[in-house]
Structures are given as structure tokens and as C-alpha cells.
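Just one protein chain is left out here, and the rest sit where they should.
And then chain A:
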């Protein structure tokens, strides 16, 4: 068994919970999901994972190879989905030294390959993430 065989991105955990009916049961009583699991679902639905797909993640991992990033850094990029150079800073160690100008290319790649999370789709003025709006949107899709 490979040591990193069991690693899961936020997306995979969210997908697992969705496949058991987490997003479909509005009452939260019928689906066989524990309250503590619903809390994890609620958290992940607010992160970039909620609009990601398996294909986009696989594509991203492939395109990351040229940047010689550590596995943990790639995982962080997928989970956080930074949209600017300053957001990449805490994720890639010694970013300036290792990447120089290349970091802007990396940001472009992230923006293109990984879907935009709902929080970043709101207008530039409104930085606050309105959780209720997203929930409502999801409920409409589910019905």
C-alpha cells in the first residue's frame, strides 16, 4: 500500500458526502448522514471544492508538474484556489526564489483550469461571502 494512497482533496470528500445524498435532502432527516457529517458538508460547500470537478482537478495536477511543486503545495492550491499572486504566497514556499515571474503564469493556470468558486463570482465591491445566497441557489438546483 502506497503511503499517500489514501489522500483526499476537499472535492473528493464533498463528492463522497453528495453521493450519499447530503445536498438533496433539505430536511436533513431522511439522508443517512450524521449531523457531524453535515457540518463537514456545510464547510466544504463554502470552499472552492463546491464547484470543482474530477476532470478539472486531474487537469490541474497534470499542468502543475512543470512548476515543480510539492504534493502538499498542489493540494493546497486545489483546496484554496487562489486567484492572485499574494494568495499564492503562503502556499508556495520561497515563491519568489523558486518561481520568479512564473508565479503569474501559475495564477493564470489556476484561474483557467479550476472553476470559480461562488464567493469569487460576486462583484468586486462585495467581498463578504453570503452563505444564505449560495444555499438558496443550491436548493433551487436540487428541486
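Please note the rule applied: a residue touches a chain if its C-beta (ideal position, glycine included) is under 8 Å from a C-beta of that chain, and two chains touch if they have at least 3 such contacts; residues count from 1.
Definition applied: contacts and distances are computed from a predicted model.
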item	value
Omitted chain (choose from "Transcription and mRNA export factor ENY2", "Septin 12", "REPS2 protein" or "DNA-directed RNA polymerase subunit") - UniProt protein name	"DNA-directed RNA polymerase subunit"
Touching the absent chain when the full complex is considered, from A:8, A:30 or A:58	A:8
Interface with the unshown chain - residue positions in chain A	1, 3-10, 12-13, 16-17, 34, 36-37, 39-40, 42-43, 46-47, 70-72, 75-76, 79-80, 82-84, 86-91, 93, 119, 127-129
